[in-house]
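The complex is shown incomplete by one protein chain, all other protein chains being positioned as in the whole.
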Amino acid sequence: MIGNFPYIAVAILIGLGIYTLIFKKNLIKIAIGITLIENGANLFLITLGYRKESVAPIYTQAPEGMNMVLPTPQALTLTSIVIGVATTALILSIAMIIYNKYGTLNTDEVRRLKE
Amino acid sequence: MSNILTHSPALVMALPLLAAFLTPVVGRFNRKVLGWFVSIVLGLTLFITLLMATQILTNGPMIYVFGGSEAGLTLPSGYSVPIRIIFHIDGMGIFMGLITAVVSFLAAIYSLSFMQKHSGLEKYYALLLLLATGMFGMEFTGDIFNFFVFLEIASIASVALIAFRSNLSGEPAEAGFKYMVVSSISALMVLFAVGLFYGQYDVLNMATIASVMQFTQLDKIALILLLTVLAMKAGSVPMHMWTPDAYSEAPAAITMVLVAASQASLYALFRISFSLYNISLNTITVGWIIIILGILSMFIGVTMAIIQKDIKRLMAYHAISQTGYMLLGVGVGLAVLANPVALESFGIKAMEGGIFHIMNHAMYKGLLFLTAGALFYRTGTRDLNKMGGLANNMFYTTVFFIIGAAAIAGIPPFNGFASKLIIYESVYQFNPLLSIIAMLVSILTLASFVKVFHSAFLGPQLEQYKKVQEVPKSMVFAMAALACIIVLFGLFPDVIVKNLVHPAVMSLINQTNYTATILGGI
Amino acid sequence: MVGLLETGSGYWNAIIWVIMVIIIGIAILWLRSHGEEKYKKDTDQTKPFLSGNPEVSKEDSHVSASHIYWGFTEAMKNYYHPLIKLHTGNINDYSGWIVLVMAIIFIIVGVS
Partner (left out) sequence: MKEEMSRIVRTITTLIYGFIIVFGFYVIVHGHLTPGGGFQGGAIVASAFALLVVTFGNQGIKGFLQKDIFSLIESTGLVLFIVFAFFGLGVTFFYNIMANSGGLFGNSAIIGVNPGDLNTGGTIPIMNIAVGLEVFAALGVIILTMSAGSEITRKKENS
């Protein structure tokens, strides 16, 4: 049971993220929503990498006689965190430009492109 | 030469990457050579891609392992697992790779004069090269996580390029923001699906996943996530709203590359439904979902295009509607995949039409966006209401526009007609109604391009455009190259279908070939 | 034969089509050369007759883009009105559509 808690957290994070994307009207909040979904996906990957009674594959000062996990999910998570930083930086800079040009961050007003 | 050939999959991806990192250095020394440097690198990439294409079409799929000589890792217990990142290029991959190479090369050439007046060009070119890298990676990779990485590279680069001209007005930034949000959602859903695969099968290699696929409930969820978000990235209705925004606000050369980038997502959609799942999924249901998305895209795309006033928004809606043809053709192929008789009699043909249409669409829609860019370059507006009589001043642009418009409307003897004819005839055997809708859409396409032609090119010379001249040579060259390809493909469609399209379709259909190439090599 | 494309239930050859177009075009030109010879350039013959009204200048007679297919859009009003309303340009709706389509596909695939 307790092993499933991280998956519940993943579902909550992604659900909150999608809720934010659909219902929140502020561009910065939308950026936060994307980050929430991203963290949910990262948590999901990390949880997949967990094995009971195993340690991380770091040779320096590891305890003797323990199994080491295959670090692929950790590598995937790191990669996606790096990409996430780039995404967040880009999205926030574009939000800054929009605020500079439009004078607002409300999605109802940031829609000169329509039809 | 053989050395280049051995390393060609890596070189095609790595050369633009190296050049992208070198552009700030080159731009610091000399701004003028920058464009030529990028064009030469992309030309070299095109050359290597052509070499690779001849190799693959004669000798079969190519595997390239990164960072080691073998793809797999054999544990002391004897269990072997493909752990390294590999590039797995078969007929379909190289087909898309050729499109990407041609389009990005011509975009660089076109940008030589189109972007001349802008500042920050080294960033522009670096992003263009990164976009090319991302697209090549998406098309060549054999590893599903690596696909996610390249998808993100391509979308980040394209967002930055869409928002590139936001120093004057806010609209490019708005379009960039919208595209960023939807592409982030799609990339994160892909990542979640990757997690679902890894959690079940402990592998990331697509061919290995395909060979152990059980089609459990979790696989179904992964399929739904991938299907939806990749269809969205390809711009299918009703998830198409980002397309006109992004396509209209990006610089014209970039719009052409963006069309190819959205087709890379379409490729991924086909790759996942054919190579990863194949007949283990309920092909009739999934096939019909793709067909319905295609029909909706075709019809709503073209009807929305008719009422547009902005020339690039109009063309962007046509891009949506043409994507519908590809979805329709390939969707019919997927729907009859489990039925060998129907597959043999019309399924393969329908897929050939759909896949051939991908290449045709990249060429003629690229040409049309370039002509729109040429009009913008000389008149400074994209509003069709303000244009008129430009055929008097811009002879070459007019000719190229006529070629592109005739090709997209499916007028013989251009290439659009050949692929549309295949789709009509083979889809008619599957369901006549679909074929009739497709023909109706083609007529509406012609109607809306008649509107563009009339309002932009025909009519008397307007007072404010008396001094407008033909566009510079590099832009004419890029448009001429695409026009030549369109005419040649239109005159000799059988050569292309037999040598390029048919191997691509067969590599999609034969899942066992796809898995065997990898599993034999571990 | 070069250029012969199999299209599922028929064949298509662009080169023959081009040759046919050239032949027919030459035939039409030949017919045209046998036409009426009374036509004279730069006389009142060439001017349009608009019920006796004076001719509008060429610059003003250009039909701009929004007026083309006015009848079509007017006739299809019931189709276009809701369609344009759907294209709000609001980023929340973009995400909403993705989630909605995902849910629909989820139901269809899940049930089948």
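Lettered A, B and C in written order, each chain numbered from 1.
Keep this in mind: contacts are C-beta pairs under 8 Å (C-beta built on N, C-alpha and C of every residue); 3 or more make two chains touch, one makes a residue touch a chain.
Because the structure is predicted, anything quoted here is derived from the model rather than measured.
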Full-assembly contacts of the left-out chain, visible side only, are chains A, B
Among B:36, B:66, B:201 or B:453, choose the residue that contacts the chain missing from this document, as touch is defined above. B:66
Where chain B meets the left-out chain, the residues are 7, 10-11, 14, 17-18, 21-22, 24-25, 64-69
Residue list for chain A contacting the dropped chain reads 56, 58-64, 78, 81-82, 85, 89, 92-93, 96-97, 99-100
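The rule is simple: only the chains that are shown with their structure count from here on.
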Report the topology of the inter-chain touch graph, choosing from line, ring, star, complete and other. complete
Hey, which chain ends up farthest from chain A, C-alpha centres compared? C
Centroid from C-alpha atoms only, then distance chain A to chain B, rounded to Å. What do you get? 28
Touching two or more other chains - residue numbers and ranges from chain C: 84, 87, 89, 91, 95
Which residues belonging to chain B are in contact with no fewer than two other chains? 177-178, 181, 185, 245, 304, 307
Show which residues of chain C lie in contact with chain B when the two form their complex. 2-10, 12, 14-15, 17-18, 58-59, 61-66, 68-69, 72-73, 76, 79-80, 83-84, 86-87, 89, 91, 93-95, 97-98, 100-102, 105-106, 108-110, 112
Give every residue of chain B touching chain C within the complex, in rising order. 177-178, 181-182, 185-186, 220-221, 223-225, 227-229, 231-232, 238-239, 241-242, 245, 282, 285-286, 289, 300, 303-304, 306-307, 309, 346, 349-350, 353, 383-385, 387-389, 412-413, 417-418, 421-422, 425-426, 428-429, 447, 451-452, 454-455, 459-460, 462-463, 490-495, 497
Report the residues of chain C in contact with chain A in the complex, numbered from low to high. 84, 87-92, 95-96, 99
